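Just one protein chain is left out here, and the rest sit where they should.
The block that comes next holds chain A.
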Amino acid sequence: MTGLFSAPVWPLHWLALPVFLPVFSAVLLILMHRRSVRLQRIVSGSSVALLLLGVAALLISGAGDQHLVYPMGDWPAPFGIVWVYDRLAGLMLLLTAGLAVVSFLYAVATDEDRRGPHFHALFQAQLFGLNGAFLTGDVFNLFVFFEVLLLASYGLMLHGGGAKRSRAGLHYMVINLIGSTLFLFAVGALYGVLGTLNLADLAVKLGQAPAQNYAIIAAASLMLFVVFAIKAAAFPLYLWLPATYAETSAPVAALFAIMTKVGLYAMLRVHGTLFDADTAPAAFVDLVAPWQIWLGIVTLVMGTLGVLAAQNLRRQVAYLILASVGTLMIALGMRSEAAISSALYYWIHTTVLSAGFFLLTDMIRRGRAHGDSWQSAPPMAGMVLIGSLFFVYALAMAGLPPLTGFFGKVLILSAAMDHPLRTPIFATILITSLLAVIALARSGTRLFYRVEQPRTDAPASVKPNTWAWIAVVSPLLVAALMVIGAHPLSSWLEGTSSQIARTPAYIQAVLSTDARASTHPAFPVHPIHGMDPGMDPGMDPGMDLGTNPGTDPGTDPGTTAGGTH
């Protein structure tokens, strides 16, 4: 343990913060829904600010350099629910908190949160679901947090109402409910065959599974892949995304920039850990990866065609998100450490900038007489500044130097250099980047250069206020920092991807909380599946982190029997 917090207990309980802070403020906000919006904003805003500070402190403290395992209620790993914090989870938490701050600011600045009740409660519930999904180390718990974040997202997506929003929301919801059902089928099949739901324990049990069960495991794993592909909006399951993102309000769309990454994160976590070459039988190692690259290529092509065909800017940005999902699927499908670390760079870039781009689009929509459609309109207030911001965002999103999109794509392409599929990967990424540049140049021309004479009956365009400007500009500042600090960032990301690749370390860290379970009388040997964690808990150096979280001996289930620690 290095960094700010030298005592091992501190960062461990710190882990409860990203999950409990939003859920407490969500409950508080539901209770005070009759109070003034101002008060709700204060509660919600301070919760979001605290979350950002806490998560940033957790990441800077270097707590995730080893896997940090937090057993909920002090029940040891294969039986209780564990939260696993590592660098990847920390990165995702920080991204979520950052997006939350930006979209909160914009929602407050444009009064979007006044258009219906419970905006802030739903917002916090959404953060609760996202943070839980990033931290959990248990497949069923992942399902539960997916449901939490989806239910909150249905509410947020429909917030403000309107016929088009309802129609898009219905598609979004039905598709995701079908996905949830598939998820449960997959979880049930895995439990039936392997007898556990803990991710690390599943990886161990997978190695011991008899060969006649391989077909069921493979089916379950492919079902999980389909579920995550629905969340990530990969081809052919992406059709819900453009309408959903384009019809919802801008702050919600900005927060949703993390939602596709939840699917990709789950793919990386579940498939990367379960079917890792170090621990899994050879039959499973290449089960998903080849599909992933080809699906990524098709998603990228379809997304770019959508960018070209879009009839307004919101839909175009939604398709740009789809294109970035394709790029990320390609990079993650390559499975090498270099590919994953390059994917993570692009991942941060696309999440942050597409959120900012959604907000900028909304600013254009509010200011222009014809919204963000391609019709020519009278000049709007602050046109030069908004146009320049659009130019910078477009450069970054399309991947032109000197901005982050360019660096991300260069890193991905250099990681693809040795891959057998390098020709299609290079061709797709380069051609689609060119097409994105063309499409965005065309949109910029139509939005800012084709100007009509101002009409006298035109509605006065609304000037965005300071907080809205801060929300739109701050993603660009993050992008600038990512360019200036490209080297330290990418070396940190290389460490992250090598940590992701070290599955045995993950398994050992999680299952070492099992130390007391073997001596605990309340756990009989399972009659059907047997109970063998298969790891020696004594050899893990990080064990004292995992087994020593309890401060209250009265609630510690291990104290009576296994008080060896």
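Criterion: a residue touches a chain if its C-beta (ideal position, glycine included) is under 8 Å from a C-beta of that chain, and two chains touch if they have at least 3 such contacts; residues count from 1.
Quick note on the criterion: contacts and distances are computed from a predicted model.
Participant: Can you tell which of "Branched-chain amino acid ABC transporter permease", "Aldehyde ferredoxin oxidoreductase", "Na+/H+ antiporter subunit C" or "[Fe-S]-binding protein" UniProt lists for the chain that's not drawn?
Facilitator: For the chain not displayed, UniProt's protein name is "Na+/H+ antiporter subunit C".
Participant: Check the options A:98, A:169 or A:296 and report the residue that touches the missing chain.
Facilitator: Within the whole complex, the residue contacting the unshown chain is A:169.
Participant: Among the options A:191, A:214 or A:391, which residue touches the chain absent from this view?
Facilitator: In the complete complex, the chain left out is touched by residue A:191.
Participant: In the full complex, which residues of chain A touch the absent chain?
Facilitator: 140, 144, 147, 151, 154, 158, 162-164, 166-167, 169-171, 173-174, 177-178, 180-181, 184-185, 187-189, 191-192, 197, 246, 311-312, 314-315, 370-371, 373, 375, 524, 526-528
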